[in-house]
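Read the structure below first, then the notes.
A single protein chain has been omitted from the complex, and every remaining protein chain is retained in its original position.
Should a chain be cited, it is by its letter among A and B, assigned in written order, with residues numbered from 1 in that chain.
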Amino acid sequence: MDLIYYAVNIAFFKVLFLHTELIGGWSSEQMMVFVGSYLLVDAVNMTVFSTNMWWLPFYINRGELDYYLTRPISPLFFLSLREFAANSFVNLLVALGIFIHAIAVYSGPWEFGHLVGLVLLLVNGVLIFYCIQMLMIIPVFWTQSARGFVDLFYTLGIAMERPDRIYRGWLRVFFTVIMPFALIASYPARIFLEGFTPEVLFHLTAVSAGLWIIMLGLWRLGLRNYASASS
Amino acid sequence: MTWWRFLAAAELRKILAFRADFWVTFIGQALVQLLIARALWQSIFAANETGVMNGFTLQTMTLYYLIVPIGQKILTGENVGFLSREIYDGTFSRYLIYPLSFFQYKATTYLTHSAFYGIQLVLIFSVYNLLTGTTGFTTLVPGILLFLVAAFAYMSIAMIVELLALWADNIWSLMVLVRFFCLFFGGGYVPLTFFPETVQRALVYTPFPYLVSLPVRTTMGLAQTHEIVRGSLVLLLWALLFHLGAQLIWTRGQYKYTGVGI
Partner (left out) sequence: MIAVKGLRKTFTTHVKEPGLAGSFKALFNRQTVTKDALKSIDLEIQQGEIIGLIGANGAGKTTLVKILAGIVHPTAGEATVLGFRPWERNNEYRRQMCLIMGQKAQVWWDLPALDSFLLLKEIYQIDDRLYRENIEFLAETLMVKDQLKTQVRKLSLGERMKVELMAALLHRPRVIFLDEPTIGLDLSAQKAVREFLKKYQQEFRPVTILTSHYMEDIKELCPRIVIMKEGSFVYDGSLTQVQRMLGDEKCLSITTRESTFKVTVPRQDLGARTAEIFSQNDVLDLNIQDPSIEDVIESIMKNGVSV
């Protein structure tokens, strides 16, 4: 059923490539490697995090976090990985299939090391995705309802489904540093398609680490606020 | 029967209750979609070194993607789960107790959201017009009207899917897919003129172009009068059909409802 989702994503670029040779510097074939990459990240997120992330704001909002705070385990860890969406696992296989197919038919030059780099960076991409998602959820601690932020997150998620070279000026700064959606799949795909460059690697490491630290800090602040607000 | 006015007013108050939330949702989403789409098309226009592609300039394309996200909001009214979540947690029981049809109740709250976004469309379209002075306002009225009919049609589709929650637990992903599907084949991601000829011709027989493309193009002033008239009739027909479908599902599904969670 979720096949429709994948079909639409691929069809979107196929339709565009009817009218142009290159998008964001990539050919149709290269684009498919990128599409496979972000679909894979999305599928992993759907399987591992999505259910938990969906419920988290409700827990916080209704004061049901207490129960998790009393457990001898990191609440963030527990709440993020509590439920596993088994029915999304099939999607994971499909996404993996698309990814492998795209690489198998890719006719340009590539090295095995770059593929390993790509896969590792996609794992990092999943974590970035998770971090940004948490950043959108954490405001619930203060605002009562985070639906707006969460919806915004899903919209911003489109940014990761476009090649990063189309972003220019401050939009580029926004999507590569502030809300680094471009680092989730587009940068990793560049490693595979164009080889390692120190700048890209440095950028990836610095932003990922920064994002992680900020997220953890805000989560702690939120918890403190929660503890002082609930009676 | 004035209950629906009270209900709509209450719903409006609910929408506006979380003000920060609302503005973040609304302006944020529309802006983000616009900016990403514009960046994409800018790069495509640049790569092809051309000013016009399939009837669109970069500027009309920008306007297109300014209207699409708001139009999407008008169509999708209440959030995904507006029935299924309530069925899941038992809140749904409330409509079965009140002496009114739950279709009327839900349609009222749903279309309140739609109408509310309709007003946003008027505002944003006006600002755009004042800034660029490109299109007139005369196309706005038929555009909004078409959007509202489309919202009713889409709501009926959504109800059909959401009511499936009476049989299955997880409707959410299916609903998201339906949204995707309608939007893609409605021209919400890429204008329909970019689709292959055969696909375009086939789509005429589906409800999708009338849900998205037609209202957007009508608002922009790109649609011909006869196209608008004919399209509205087709859209109305589809709306009726989907509505009957939702009714049918409900007649069947009510036996399944257990009111769990209460």
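Please note the rule applied: contacts are C-beta pairs under 8 Å (C-beta built on N, C-alpha and C of every residue); 3 or more make two chains touch, one makes a residue touch a chain.
None of the values given here were measured: they were computed from a predicted structure.
Which listed residue, B:Gly28, B:Gly90, B:Gly221 or B:Gly245, touches the chain dropped from view?
Of the candidates B:Gly28, B:Gly90, B:Gly221 or B:Gly245, B:Gly90 is in touch with the missing chain.
Using the document's definition of touch, tell me which of A:Ile73, A:Ala86 or A:Ala104 contacts the absent chain.
A:Ala86
Determine and list the subunit B residues touching the chain excluded from the picture.
So the residues of subunit B touching the unseen chain are 2-3, 5-7, 10, 13-14, 17, 90-91, 93-94, 96-100, 254-255, 257-259, 261-262.
Keep in mind that, in the parts below, only the chains that are shown with their structure count from here on.
Just give me the whole-number Å value for how far the CA centre of subunit A lies from that of subunit B.
Whole-Å distance between the two chain centres: 26.
Give the list of subunit A residues in touch with subunit B in this complex.
Subunit A reaches subunit B through residues 1-2, 4-5, 8, 11-12, 15-16, 18-24, 87, 143-149, 151-152, 155-156, 158-159, 162, 165-168, 171.
In their shared complex, at which residues does subunit B touch subunit A?
Within the complex, subunit B contacts subunit A at residues 18, 20-25, 28-29, 32-33, 35-36, 39-40, 42-44, 47-48, 53-54, 69, 79, 170, 173-174, 176-177, 180-181, 184, 189-190, 194-196.
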